[in-house]
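Single-structure report; data block below.
The complex appears here minus one protein chain, its other protein chains still in place.
Chains: A, B and C, in written order; residue numbering restarts at 1 for each.
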Amino acid sequence: MQTAAEPTRQQLAQRYLQVRAFSEQLCEPLAIEDYGLQTAVEASPPKWHIAHVSWFFENFLLRPLLPGYQVFHSRFDHLFNSYYEQTESGFWPRAKRGLLSRPTVAEVYDYRKHVDHGMQRLIQECDGEDWRLAQERILIGLNHEQQHQELLLTDIKHHLAFNPLRPAYRSDLDTSAPEQAVPLTFTAIEGGMTELGATGAGFAYDNEHPRHPTWLAPYRLADRLVTNGEYLEFIADGAYANPAIWLSDAWAVIRQQGWQAPLYWEQIDGSWHEMTLAGLIPLQPALPVCHLSYFEAEAYARWAGKRLPSEAEWEHAAAQRPIEGLFVDSGRLHPRAASVGELSQLYGDCWEWTGSAYLPYPGYRPAAGAIGEYNGKFMCNQMVLRGGSCATSRDHLRPSYRNFCYPHERWQFSGLRLADAIDGGAA
Amino acid sequence: MQTAAEPTRQQLAQRYLQVRAFSEQLCEPLAIEDYGLQTAVEASPPKWHIAHVSWFFENFLLRPLLPGYQVFHSRFDHLFNSYYEQTESGFWPRAKRGLLSRPTVAEVYDYRKHVDHGMQRLIQECDGEDWRLAQERILIGLNHEQQHQELLLTDIKHHLAFNPLRPAYRSDLDTSAPEQAVPLTFTAIEGGMTELGATGAGFAYDNEHPRHPTWLAPYRLADRLVTNGEYLEFIADGAYANPAIWLSDAWAVIRQQGWQAPLYWEQIDGSWHEMTLAGLIPLQPALPVCHLSYFEAEAYARWAGKRLPSEAEWEHAAAQRPIEGLFVDSGRLHPRAASVGELSQLYGDCWEWTGSAYLPYPGYRPAAGAIGEYNGKFMCNQMVLRGGSCATSRDHLRPSYRNFCYPHERWQFSGLRLADAIDGGAA
Amino acid sequence: MQTAAEPTRQQLAQRYLQVRAFSEQLCEPLAIEDYGLQTAVEASPPKWHIAHVSWFFENFLLRPLLPGYQVFHSRFDHLFNSYYEQTESGFWPRAKRGLLSRPTVAEVYDYRKHVDHGMQRLIQECDGEDWRLAQERILIGLNHEQQHQELLLTDIKHHLAFNPLRPAYRSDLDTSAPEQAVPLTFTAIEGGMTELGATGAGFAYDNEHPRHPTWLAPYRLADRLVTNGEYLEFIADGAYANPAIWLSDAWAVIRQQGWQAPLYWEQIDGSWHEMTLAGLIPLQPALPVCHLSYFEAEAYARWAGKRLPSEAEWEHAAAQRPIEGLFVDSGRLHPRAASVGELSQLYGDCWEWTGSAYLPYPGYRPAAGAIGEYNGKFMCNQMVLRGGSCATSRDHLRPSYRNFCYPHERWQFSGLRLADAIDGGAA
Partner (left out) sequence: MQTAAEPTRQQLAQRYLQVRAFSEQLCEPLAIEDYGLQTAVEASPPKWHIAHVSWFFENFLLRPLLPGYQVFHSRFDHLFNSYYEQTESGFWPRAKRGLLSRPTVAEVYDYRKHVDHGMQRLIQECDGEDWRLAQERILIGLNHEQQHQELLLTDIKHHLAFNPLRPAYRSDLDTSAPEQAVPLTFTAIEGGMTELGATGAGFAYDNEHPRHPTWLAPYRLADRLVTNGEYLEFIADGAYANPAIWLSDAWAVIRQQGWQAPLYWEQIDGSWHEMTLAGLIPLQPALPVCHLSYFEAEAYARWAGKRLPSEAEWEHAAAQRPIEGLFVDSGRLHPRAASVGELSQLYGDCWEWTGSAYLPYPGYRPAAGAIGEYNGKFMCNQMVLRGGSCATSRDHLRPSYRNFCYPHERWQFSGLRLADAIDGGAA
């Protein structure tokens, strides 16, 4: 992972506190009982997130770089390592993170404080070559924690939606929407030779490197995300019962899981509702459709006579535009209806599925050692999403940012934007 | 389920309070986080037990028999019904009881109070035919809660033992043992025509009825339970690696699960330890071996040139003897070494696997309606255990009491007593 | 396994040829393609049966007792050992018996001839102590082959019924039936002290020993098997959709497997048909209901206000009566309607589920060595069936004969006879 402009120690310390505080702020509405839940393999307990992000700093910074650092508990590196095979401790199985009542929530917060204390020392005391490495890793650690902040929200949503009482995370959230979505229009983009990947200005993960040339045919992108109302037409057309509409692997999942609609949709007395962080609400047609799998996004796009954009197309279009949109910072925690305008909702609201597989850029090299496992080892079987969501921090995003999920996953805030060829064909 | 001598309303009310209070007392050492855990399908979360026993009173007494009773929450009968198919509510899947953070622990205790209040009213106000039915069901409900008290302890033990930190439920428990077990001796019993089943004096479950004649050949019973030390010899003889020792179904489980020893045993630096409610302790050879499956008990007995007693043999021997032994009332929560004497440890310490399948007694009839599902529908594929354990209440037991488990289950406090023919052969 | 009257060498040789020839006769209608199929774990390929019964003679007689015997192929003991853990060869996994195209059918028949040749030599040449052992094992081997002859038919039926073309094993079989069954009547039997188990006159398996006293209350047995017509009423009453009717384990299987009727029943344009060895035929109400699991037999009996007989009740009633009925010898290969009379169909037609678990008789001891695995290691989780079926050889049966299956299994010709207490209650 490469970094750019060097912040001062004080800036780093402040940034550290700010990011760390936000994790705790997100947990404030939780009951102690909510902290331990794991209702799906991919959705971790909040307690685990809170501990794991601390472990990240402990393992990659405090243990190697802070002389005299004492670990808080000798087994926590086993319990809170996520998936790094190249650490001695091994790791507790991912699927069983919800089966540990101890350490308690209070003990996990003590662990955080212990790590925070160490990090403050490290930021003041570390020097020389170590400090160069530390700086780089602190940035990674903070970005890592921001990623887990988004996961905290998506996972809590999953855990609470699983409960038949459909409890709200917060009952005071605004989920309002206009009656109607703005009309669906497209913006034409010229293409040609372009560059893809991180520019080197500012932090970027290793998987955004190296920046490299690529060629794009002219294309068009929709000016907003697909809406719930539009997706309802797809359902009404019998999509979930018609194998002709789906990829082969998609149809297998649909039959096995019994999917009939996006995740979190349910019919009550014949009318569609949607589970949100504000609880169960009537489905609002003007809002972006959300919590789609790649399978659903891809099938919808084909059904609509369009296609998904490639990640190069998305990045080329986004690179010129300001990073504006509905982020976690807004406190809404649910996507918002699009405004009129060119390429609205590029950032925030919902992650946008692309038609690109998550693969290494030509010349990609992961970092040496365990930290090299951060991104590189997942470059298979997943598809790229772009643009962030209503659960992403504004300052976590950049045009070259690559998110990735398995094509059947849909517990993230994931939607889609249509694309087509310049002449309106799906090419 | 048939009952006997009729207690007064006041006696019933007091008994009710006493039993209910003990459940809460057992939960006192728990952290809030412990209440929600489910680390095996058969081991429910403490919170669920606490709510389910209240639901039992609500569903079988308050709703049908207390005029004007308002349920605490309209969905709790769905969440806290265990397995009664003949109730309208249906029930939340057993394997997913650990995936509900709401209602919170505090709400579940409020539910208990609400039910307790209703039950006090019912005990005072109910009359006529209803009161006859109510009395019968209150006894069932209290015995039911006592069963769940034992499960609370066995399940908590499972949940905490699952945690790699091996936390203790209570660190102040006595798990002491003498250096050596008393020698293994046998008591001869004459047999002949005898009667099996509940006598009608005092409460008994329906599955203990009807009392019926049966014939017993002369037999011998060991005077104490098999010990850890004896079981270690079985292990040292290579039992867990030798298919010739096992039933076919047993060997399949051993290979699939990788069993090498009883549940909760683990080797640390070459010496055996045992997880207890007091935490991890060195294995003590003089204590009864515990947490065995039927598969292990049966194989051990054959390996030792003996066999398991039948339930008729056990009951015939026990019927004459006082109900004395180490129960939950002692507060030890772990079996104790046997004293010298005839047929010691018949009651308490460990449930004793018998060689009898759990089947209906000739002429057995379950009660009508949902409550008839209490025992009858489990009469297949399970084996009978007798005598109670260190986690059973003293006043919950009687000679005719039938416990039952699947042959692979071993999370109960289950051990074994050897039997043989009068001539010392396994017959 | 204990034997009785000693046949001459010539009688044994002739009996051997006769039994062996019948296996091959049963395979005559098969296409080469049919020999290799395995459509369920418990149903082996015909080729495997044909080879395995030869292996039994090779392994337990020729290798240990015939000097100079050369095995036909060094790997066949691995391929055709069924489940004997105490042989060096190990065994090919049961679930994968259908995945071996080699040895070919012709090679397997060569193997049979090779073994037959060895057995003829052994019957002539073996002497002294060896001959005593040989005689005992030849009887076991022949009875073993007869059991596999029944399995050949039940397994072929399963394999062909699995095929959507529903091919017949033989299209020339008689499956006729009268319009109506004889009325359902009961015979009262007095009970009292009785003896259960093999008498010692003639061959019996080890699991029929030792003969031992038992006590029986007076009881009644139905004079015929339950019919298709009667079972249709059970279905029409909604049995397969009503959990209140079933054991808990039964209901789990019904939901998981989607059972709606006995195995091999299917509805075509609204009318019930039954797959038979003669192909698919309209269901005939007067014939015995067949291919039931214990779960279905037990539930039907309770639904009908009756119960299943115990194995002691069955044997006590059967011991006095001649072994007459519809066996494989008749060539019908499908059960026949009952005639009027006391306790008709006791033998043959369909195996009768009893309410008894398959457990060792008091004092049971399996033989030493691998052959001791024949019966003993299956004494868990299974229920006893009695009386043989239309696929059993007449001379394979005796009153003390114990068959056993898991309660969910139904690919055998298994039906039921009702029992009740002398006063007509289910006791």
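For this structure, a couple of remarks:
In this section, a contact is a pair of C-beta atoms (placed from the backbone, for glycine too) under 8 Å apart; a residue touches a chain by one contact, two chains touch by 3 or more.
None of these values were measured; they are calculated from a predicted model.
In the full assembly, the chain not pictured is in contact with A, C, by the touch criterion defined above. In the complete assembly, the contact with the undisplayed chain comes from A:G363, out of A:P164, A:G200, A:P282 or A:G363.
The residue from A:P213, A:P282 or A:G341 that touches the chain not shown here is A:P213.
On the side of subunit C, the interface with the absent chain consists of residues 31-39, 47, 75, 78-79, 92, 98-105, 159-160, 162-165, 167, using the contact rule stated above. Where subunit A meets the missing chain, the touching residues are 83, 85-86, 193, 210, 212-215, 217, 243-244, 246-251, 294-295, 298, 310, 355-357, 359-360, 362-365, 373, 377-381, 407, 421, 425-427.
Here, only the chains that are shown with their structure count from here on.
In summary, no chain was found to touch both subunit B and subunit C. Taking each chain's centre as the mean of its C-alpha atoms, the one that lies farthest from the centre of subunit C is A. Centre-to-centre spacing of subunit B and subunit C amounts to 37 Å, using the average Cα coordinate of each chain.
Rounded to whole angstrom units, the spacing between the C-alpha centres of subunit A and subunit B is 47. Centroids built from CA atoms put subunit C at 59 Å from subunit A.
Within subunit C, contacts with two or more other chains are made by no residue at all.
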